[in-house]
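With one protein chain removed, the remaining protein chains of the complex are shown where they sit.
Showing chain A:
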Amino acid sequence: MKTRSLALLFVFGLVVIAGGLLLPQWMSYLFTIAMGKGLVVLGLVLLMRAGLVSFGQGLYYCVGAYVAGMLTQFVGVTDILVIMLASVAVSVAIAAIIGLLLCRYREIFFAMFSMAFSMILYGLLVRNQFLGSTDGFNVANPSLLGWTPGAEASSDLVLIVAVFLVIVLGAVAWRYLKSLSGYAGEAVRENEIRLEYLGGSVFRVVYVKYIIAAGLAAIGGTITALVSGHVDPEMAYWTTSGEFVFIALMGGTAHVAAPIVAAVLFEALRTYAFAVSPYTWQMILGFALLAIILFMPSGLWSLVERFQNKKARKTS
């Protein structure tokens, strides 16, 4: 990435943070949640580019959230950076073990197995009285390097950290997708056998992507836990994972920005759908997804690509 692009990205990040802080509390809350979910979906998109659809990212989303909750409530650690690192470390450790089994499967088997593991976590949490069973438990406000903000400022702190992480991790993911390892994902999707005899380990490619996706999901879960101040087992339920797939399909897999934009649109759409029609809001979401699949099968990002192609044709 060129220095100019990095500078533009930095300025864009500052504008988004400033905009986010100026928004009413309920909107900045939704925006922060969208940033968290966007990161989860970014990880999912990495897997989807390799031809794998995970219906179990809720597992790592929930693990990240519960690690954040447990650290703040039971250990007394509130530093957001320590919490992030711990969430990622625990999720990656779990993914490193589960991935050894899961990364041998493809297509529906991968999707169902990934969902099965997240449902196992859901079952364990629901039965655990200490962790609040189905109610979950509250998460204390975070701090940053010794600074403990007040109740309102703490959600601003999470927003700033969330936008910072989205920008940094998005840029890293962009570089990754342009690297040999990034392209290897598409090679897996196109033809695994070809990749193998050309010298690439298919298992290694998928395993690395699975672990990266788990880390990103953990960060997303941590952001959600810290901004909402609460965690519950629903975060590991299959509908939560389905929501991530929904957002990924909405945005498409063509660019790292697609899942982030789609997550913001999804949260906005859901909020307004609920306001307009409290009992049938899911139907509005369903029609929206149906329309996207019918008219933009490659997701909303295909609009950007169409615009770019049009511009390129005009230039030539």
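Just so we're on the same page, a residue touches a chain if its C-beta (ideal position, glycine included) is under 8 Å from a C-beta of that chain, and two chains touch if they have at least 3 such contacts; residues count from 1.
In this section, contacts and distances are computed from a predicted model.
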item: Listed names "ATP-binding cassette domain-containing protein", "RNA polymerase sigma factor, sigma-70 family", "Cbb3-type cytochrome c oxidase subunit I" or "CoA-transferase subunit beta", with the criterion being the UniProt name of the chain not displayed; value: "ATP-binding cassette domain-containing protein"
item: Identified contact with the non-displayed chain, of A:22, A:97, A:145 or A:180; value: A:180
item: Full-complex contact with the absent chain, from A:5, A:25, A:191 or A:309; value: A:191
item: Absent-chain contact - pick from A:132, A:200 or A:252; value: A:200
item: Residues belonging to chain A that touch the chain removed from view; value: 180, 184, 187, 190-191, 193-203
